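Quick one: the structure is below, and I'll ask about it shortly.
Missing here is one protein chain; the remaining ones are kept as they sit in the complex.
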């Protein structure tokens, strides 16, 4: 499975094409819309999420709610485009009238300045920010929804939630009380911040409120958990086959993510070997298993069968309503940075995006290993493989 | 540039082929040996490093100390192979005599168990561990040495050192005192632990000594810094073009690495937006620049021209001389895990490996953007591009 | 540059996303429409070309007639979809009403049978043929139009015409009379068959008329010529870097193409070495050059600077109105194959498609070698490189 996204933030359409989805997978537009909605809602999101309700249209690759095996095109219309149709017009020559709202004072932390240099967009940094905008992550969530449908067919579940927003933190020790991700999902999805507990949710809302009052922004950390993956996806034989490495790239490739870790991650660097490794046990019913999951579901770049635990860190949104120092690229004079409409925090949405990216990488790894032409044939193979592993 | 490594830990040879290195690059075997030596030495390394001194031979792609543009083969002989020549013989049928030293009790934290399941290596998990061994990183350091030569041609320097080993930590506040990486290198390379200061070096050695006495192992964190990169490498236009994402994959793809972060990384998740973004300034001589580097040299997945700051976390070595619980794969009975000769810590070497991986990704990004057929033509283009960026 | 196409023959939309097009390239929808029109017209095309006039919409990546550097989405609406909206509905469950026009008797020569087996489309082979249809080549011509715009910026021209349709052949000896491709284009584009001369055009129309009367179909050969390519694109250093190999894959990857050759191709196999190689000359003004072009513009998988000569062979369209023997996949009884609306020949269109594919591969090779972030910077580099080559 490979995919490509396209679209500018105020252009007419966001598009994604996914290749390599097995034929025969049941999927509806509602399956995707449900995930798009999760991305749009969250405490601290700004006006745009109220203007638009993202809904997907399947342009290709699906017939009668079943995938064809051919490339699938997902299309989300930008309702907001109406106000921008001249400024973003593809087929009209630039005039004084349709080049309003130029951006010439790059925002620190955004791609504006460097993107302008790289692509020679001196006349208007809008040519950068329309694409570098996190609007693009809409399509990654849409692709992730397809990935999650594939994974669901083989009993893999994936869920993301918020660890902290600024100084306000979820109580991670409560995680052990959930039997499965569905139970966890029902809790975290009911908090406006996607926190793990009510106390944290309230504290996070306070942090967001404060940041908003200060015309500031705030970041945080998100956690994604995946359960039910077959053992032995990814490989140690070559470094670029390691599945955790692929997930790391996918997470850091999300707008604003500045780091990723697995299992205990950075905290484990202060511990000793015998505190960290997950000991090995065997049981006639389930075969080999572990008692702990300190390594976050990976050994040697391969899935161990334990839950996959991925943490990402999200920097604050760089657009500040009380802007930071910048320089006008025309005059080279110091100016405060431009302002584009923006949110106070995107951490709550980031949990959904990170979940999507993990789902995409897991689905890819499954489709790579097994015959992925048809979903039923794939399921048959996965079942046989699981039985083989159980009997090892 | 792309590369492939091959080789088993006790096999006869470690090999790497690198494609896409420009012609005309001056390089000698000594350039590579110098880096191999850095990887081998370090407090806490075990016996193997004393048995062997890794030296490279150029089998292809180099003539009269200049690259030809054709694939370069690097070869490091495993001196230790002599004791293993029958056990690892490629062309002899397995007999009772040459299958001694079987591994049947997988070590928690290593690839042994999962690798055995995936590749059906039930008869001997040695078939897994010979390749999953960190011995393979020798070749990544060798490839990194070539990458560093390319980067040096355009004034890019890369250096890695140790942040902490277990609870013993370098004093990162001293970093500001170094004008360039060469000054830093002269300090950290003279500590046996690759720490940043003498106090930390002593404390780290104590931690290692303690772990060794306890038949335990210990992990840590390493930091890589790269200076002098041109602005605008990587891109925001598609998620898989982001250079920080590629580096994340490269770092997590190193044996034992469980996380990666850029700039302030995870710590920044508790701060507000105006504390983190790097404000933009302009100067007639150098053009645009920043006063800080909180984002670690990346905006929108692109190099900003500031120093690149990459941190990785290394888990302790999983082979314990007082082994953890495991299960014999033949009998399904509980047993302590097998023991393979091993070190107490690999963090000091890990700094060199992480440095190599960052160098490789940076070199790739430069070769991708510019005409990389010939090193001199590339240098001409980089110089022109830099002048263009300066005049933006 | 990489691209992906999507779309079913009777689905609502044909889509392509192109990544890696430099910013700053001037392009309009009319530039693409012009090429789409060339594909649609041609003697022997059937009814569909009369129903529809393909026109493109730029959904992403272009603003004010200039590319942004971000992914470009091309969209061609299938006018014909109106009659198929229920049968091809993505979001409705299959019912007896919307599964009319099932295909159960696979057409020899098409993907129907094998595609049905591979993707388990037993219930309706329409699930195969909607995608395997040559309708998809619309988008490759659209992508090719973008590639041709890139190439035009550096003085590369590409043109395709028809060598023969069945037994009726163009007189290739007339080729020498054209000073450049523009002159050639004005001739061949004015023949309804895209032949090289009026006699051949008339003969080809007779062949098509005969085939149509016989409810038969007919194939042929097409020739693509490209002029003005810089020297040294592609490489000999690794087999998969050879540019002629990449073009071979692109040509054979077009629906119905069964072979490809360069320069004298298969005919040269009966000649001796001194009859075939292109001797080398030098001139103070233009540098090195050749007197002949028997090798079709390639040595060692690299462009020599001479015209690129690519020939492809197109099998007849497999859908026959007097169908061949087949078997019903439900009953396993012998039946004549199903009929889908189809043309008598596609060779005239195939010349345009082959031209597009050659343009795509040439553009890719240029974008790979030079800095392709911005079209003007790329042009500067190409000019410098050409001067270097001239002075060799």
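As written, the chains take the letters A, B and C, and residue 1 is the first residue of each chain.
We take it that contacts are C-beta pairs under 8 Å (C-beta built on N, C-alpha and C of every residue); 3 or more make two chains touch, one makes a residue touch a chain.
Fair warning: this is a prediction, and the values are worked out from it, not measured in the lab.
A.B. asks: List the displayed chains that the omitted chain touches in the full complex.
C.D. replies: A, B, C
A.B. asks: Return the single residue from C:211, C:225, C:307 or C:378 that touches the missing chain.
C.D. replies: C:211
A.B. asks: Taking the entire complex into account, which one of A:19, A:189, A:214 or A:328 touches the absent chain?
C.D. replies: For the chain that is not drawn, the touching residue is A:19.
A.B. asks: Out of C:20, C:90, C:115 or C:144, which touches the unshown chain?
C.D. replies: Answering carefully, the residue with contact to the hidden chain is C:115.
A.B. asks: Specify the residue from the set A:232, A:273 or A:296 that touches the hidden chain.
C.D. replies: Within the whole complex, the residue contacting the unshown chain is A:232.
A.B. asks: Take the complete complex as the reference. Which residues in chain B touch the chain that isn't displayed?
C.D. replies: Residues of chain B in contact with the hidden chain: 4-8, 11-15, 17, 19, 23-24, 28-29, 58-66, 68-73, 88-94, 98-99, 118-121, 127, 130-131, 373-374, 376-377.
A.B. asks: To test your reading of the contact rule: which positions on chain A touch the chain that is missing from view?
C.D. replies: 19, 69-71, 232, 235, 237-238, 369-371, 373, 377, 380-381, 384-385, 388
A.B. asks: Touching the hidden chain in the full complex, which residues of chain C are there? Just list them.
C.D. replies: Within chain C, the residues that touch the unshown chain are 4-5, 106-111, 113-118, 122, 128, 131-132, 136, 140, 164, 166-167, 211, 214, 216-221, 231-232, 235-240, 242, 244-255, 258-266, 268-274, 276-282, 284, 288, 290, 295-296, 299-305, 311, 313-318, 320, 322, 324-327, 329, 332, 334, 337, 388-389, 392.
The definition used in the following text is that only the chains that are shown with their structure count from here on.
A.B. asks: Do chain A and chain C, two copies of one chain sequence, contact each other through the same residue numbers, with over half in common, or through different ones?
C.D. replies: Shared-number fraction above one half, so same.
A.B. asks: Any idea what the CA-fit rotation angle from chain B to chain C is, to the nearest 5 degrees?
C.D. replies: 180
A.B. asks: How many angstrom between the C-alpha centroids of chain B and chain A?
C.D. replies: 27
A.B. asks: Can you work out the whole-Å distance between the CA centroids of chain B and chain C?
C.D. replies: 45
A.B. asks: When the centre of a chain is set as the mean of its C-alpha atoms, what distance in Å lies between chain A and chain C?
C.D. replies: 37
A.B. asks: Could you tell me which residues belong to chain B and also touch two or more other chains?
C.D. replies: Touching at least two other chains: 232, 235, 237-238, 388.
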